[in-house]
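All protein chains of the complex are present and in place, except for one that has been dropped.
For chain A:
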Amino acid sequence: MATHDAAQSHAVVQCGRDGGMTNTPLRILYVEDDQRTAAAVSELAQASGDVLIWEENGSAALLRAGMEAFDVIILDRMLGDIDGLTITRRLRESGIGTPILIMSALGRSSDRAEGLDAGADDYMAKPYEPDELMARLRALHRRSAGKEHQAVIIYGSFECHLKARTAFRDNQHLSLSPKEFELFRYFMENAGEMVTREMLLRDVWNIDFDPQTNVVDVNIGRLRRKLEEGFGTPALETIFGSGYRILEGK
């Protein structure tokens, strides 16, 4: 098995819970006119230690987004005054690049495409999975901080060399197919965080609907075998009903 010393590489990002990167509290602007949904999401943010500022209408949200800095913005689409797509466009036009996640009752492919075309970075449909919402917010924040463009990502015993497209565990080369590498890379970019089936389907396979076949589970199963074969400790954690998380593997 090939071995590699990551210390020789440049632009290495060390990820991990101890690194303080993944659990940094987020400052979130939340625009939602439905009070019950707003209360549920606020509770969720509070539970994860994040700061959430809630605005009930679009004009107030635009004002606040222009005056204060946020890590991420969650936008509803069907608001009383200005719709979420217009808010997104106006924010982008005025040069505000804060990651925007649209969370809407309009969840069809065409609705998602509209949202992303307007300038949003992510799109979730209601009913939402609370864990997934938080995972996506953190992924958005990480992406905007530019962490995913590094040459090498190291997490626990794993190394992901993005340019060379190679993977290592405990300095031993892992033989992955191109798609398995994409999956592994996605886990490494979201190291320490949960990724959901929907995130994987959307970002790895470009599918924004849920296939009737358990394709994600099976592909994760194959990757898991390759990551764990010959090593004593598990590499991927299944979070029941929600998604997966890569482990440090130590």
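Here, a contact is a pair of C-beta atoms (placed from the backbone, for glycine too) under 8 Å apart; a residue touches a chain by one contact, two chains touch by 3 or more; residues count from 1.
By definition in this document, contacts and distances are computed from a predicted model.
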item	value
UniProt protein name of the chain not shown, from "Carbohydrate ABC transporter membrane protein 1, CUT1 family", "histidine kinase", "Glycine betaine/proline transport system ATP-binding protein" or "Transketolase C-terminal domain-containing protein"	"histidine kinase"
Which residue of A:L106, A:A120 or A:I153 touches the chain not shown here	A:L106
Residue numbers in chain A that touch the chain omitted from display	34, 36-37, 40, 78, 105-110, 113, 125-128, 130, 179, 205-215, 218-219, 221-222, 241
